[in-house]
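Once you've had a glance at the structure underneath, I'll fire off some questions.
All protein chains but one are shown in place.
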Amino acid sequence: MTDNVSSIAQPRWARYEAAAVGLPEYWYPVAKLAALRRKGRLAMHFMNLDIVLFAEDDKVYALIDKCPHRGVPLSMGSREFPKTISCEYHGWTFSLESGALVAALTDGPNSPVIGKASVRSLPVEVRCGLVWVWTGQGKPVPVEDDIPAELLADDARAYAHYRIVEGNWRYACENGFDESHGKMLHRTSWWVFFRNVSAWNVTEIKSTDDKVWLYRSQHSVHVRDDYPQLGNWPPKKWWKKLGGRTTVQGPDHMIAVRLPCVLRVKQPGSADWTHYEWYMPIDRNKYLYMTLAVTWRKSLWKRFMYWLRYYTYILPVHHYDFNGQDLSMVRSMSDDPPVRAFRPDVSIFEWRRHLEENARGPGGAPAERIRTVAA
Amino acid sequence: MTDNVSSIAQPRWARYEAAAVGLPEYWYPVAKLAALRRKGRLAMHFMNLDIVLFAEDDKVYALIDKCPHRGVPLSMGSREFPKTISCEYHGWTFSLESGALVAALTDGPNSPVIGKASVRSLPVEVRCGLVWVWTGQGKPVPVEDDIPAELLADDARAYAHYRIVEGNWRYACENGFDESHGKMLHRTSWWVFFRNVSAWNVTEIKSTDDKVWLYRSQHSVHVRDDYPQLGNWPPKKWWKKLGGRTTVQGPDHMIAVRLPCVLRVKQPGSADWTHYEWYMPIDRNKYLYMTLAVTWRKSLWKRFMYWLRYYTYILPVHHYDFNGQDLSMVRSMSDDPPVRAFRPDVSIFEWRRHLEENARGPGGAPAERIRTVAA
Partner (left out) sequence: MTDNVSSIAQPRWARYEAAAVGLPEYWYPVAKLAALRRKGRLAMHFMNLDIVLFAEDDKVYALIDKCPHRGVPLSMGSREFPKTISCEYHGWTFSLESGALVAALTDGPNSPVIGKASVRSLPVEVRCGLVWVWTGQGKPVPVEDDIPAELLADDARAYAHYRIVEGNWRYACENGFDESHGKMLHRTSWWVFFRNVSAWNVTEIKSTDDKVWLYRSQHSVHVRDDYPQLGNWPPKKWWKKLGGRTTVQGPDHMIAVRLPCVLRVKQPGSADWTHYEWYMPIDRNKYLYMTLAVTWRKSLWKRFMYWLRYYTYILPVHHYDFNGQDLSMVRSMSDDPPVRAFRPDVSIFEWRRHLEENARGPGGAPAERIRTVAA
């Protein structure tokens, strides 16, 4: 396959390469608050850490899920006293708040090991009905810094859906922001059954003034075109002529991405909701895929109509059929790096450069600036 | 997790570390004689060896389960002649007794390879209805040296039960002799439903005069205690007051361990039986777990009553419910070493030191003598 390796100079993305299991210095929405409340505790592998979440009264807690004594998961433990978890093996009892060892039950009340052992606790917050965890080693930023501001509005109504899927989170994130795959991959999804998907666009990648979002700005849209020696593409379908509306196209800001792994797709005007995705690394080959369908409505009736729309249409048709196509591509890429680029990959390369230059955390030698990366 | 690593000096256990897949220079009871007789042969992976056992007439045999010709397992072979096994592939025929090649059937009666090849045979003995195999390279000791003497008594009645379980045999053995886990882990088992399990004890580890057994000698028993800022533990349960008897407690010698991997738990007086466990390494992450429930009774009626008690009570309630809690802990420790110790771990560290100083086989620089290993 060496004959296929692109000879064009591709920039070196040192921080991007190093982020195969994620960018730690961020807040991640790892679970629904309601699910944690219902079960009382949730154990998960996340960013190559074993984490256990606890809910008690109005508070949530996050600890590393491993007793420092004999290595048994604390998630197997029992709740002997308020605001503590006791390891099921020997009764080492940790503060949920700080992770400090406050008792070693089977060594009596005055065990000298008290205060000399602890388990790492992770900063944790609740916003938008989700539990946000800080996995970084550094001092956490305010959680609001990592949440799109509009999600914090009073009238926001968000439906979150979680799946654990195969693949590397970076390819998933790049897939979300990728300009051109929708025209080929999604043309067969039910979501665009009545809509025309264009053959190709010319797009420029810009960033918002605050440098938080990177977005696609379209210069031209080619619904169909004639390919030399091959023919017209995509083929006309009579039922698509009815509306004639094109999809995944639109004004600036429609499709945007931000660090660490957030995609936002504003839906066309009348639909009145916005689609978000988080691609949260579990390990090198798995990620936690969260879709968030958000609307802003105050009236009970409108909220009910959105509830109905979400469960009968958005969840099955968008999140499973449409997004399922993305998941199958990311899964099939496994751990192989792409070797050959073309013009529409500018969205991917600009995203990598954005990560390289702007991601929080150590490192950060800026990538070589190459606007036109492909032949 | 580095902040949790104990800064106390832990002794180096060179032989203990080297024994991750067992101590070879011992006899191990790897199967029930009745099961071997019924099936005629048993293939097993044991101590990283592939072994096959055969029974013929009154004798049992053990060979390495791999034909030296093309590597096919001899356990796939057929019994063409008495006291031999013929490899199913080309008919290389080995003496069950010595492992020597006595014929290569498909090369005719005078094959020159006869006498020039062999498969390793393992010393094997039958005692207590069990098949004992010597896996060492050295000259075997008398099998009685590795069997608790009381098991060889004429009136001993032993019920063996085998399971293959996940985890390293050393953690399983340490779990058996561990002083404190019972107070936390087993407090919820049916076995102690009517009994009080103490909160904590002070225990000293001693060895019998012949240095064969290491046992726990209790100095004090604290059934309940008051933990500062937390409260009383364990909580009172009204139905436990009835008997008021404490469990897993008792006079010296009640709980003892001996090399290579034998635990003995004498049951309180009226129960009139003794519980044994063998933790026999299969590989680094699996072990053969054998429980042996033994009584000493001559009368047929008493033997019948013990048979009834074993199958209706001891096997389900002790071996599955109670011991199942141990197995789940050992499994969850996987291959991670414990990093932080506390006072009751003295039983574990004394056991390691005992192994270090007294185990048969090469090596054996004695471990640094540290009586108080934990903060």
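Some points to look at:
A and B are the chain letters, set down in written order, and residue numbers restart from 1 in every chain.
Criterion: contacts are C-beta pairs under 8 Å (C-beta built on N, C-alpha and C of every residue); 3 or more make two chains touch, one makes a residue touch a chain.
On a predicted model such as this, the values are computed, not experimentally measured, just so you know.
From the options B:48, B:118, B:218 or B:285, the residue with contact to the unseen chain in the full assembly is B:118.
The residue from A:97, A:225 or A:272 that touches the chain not shown here is A:225.
Annotation for chain B: contacts to the undisplayed chain at residues 64, 66, 68-73, 76, 80-81, 84, 86-93, 102-109, 111-113, 116-120. The chain not shown here touches chain A at positions 1, 3-4, 6, 171, 178-181, 183-185, 199-200, 222, 225-231, 233, 328-329, 332-334, 336-344, 374-375.
Criterion: only the chains that are shown with their structure count from here on.
Centroids built from CA atoms put chain B at 48 Å from chain A.
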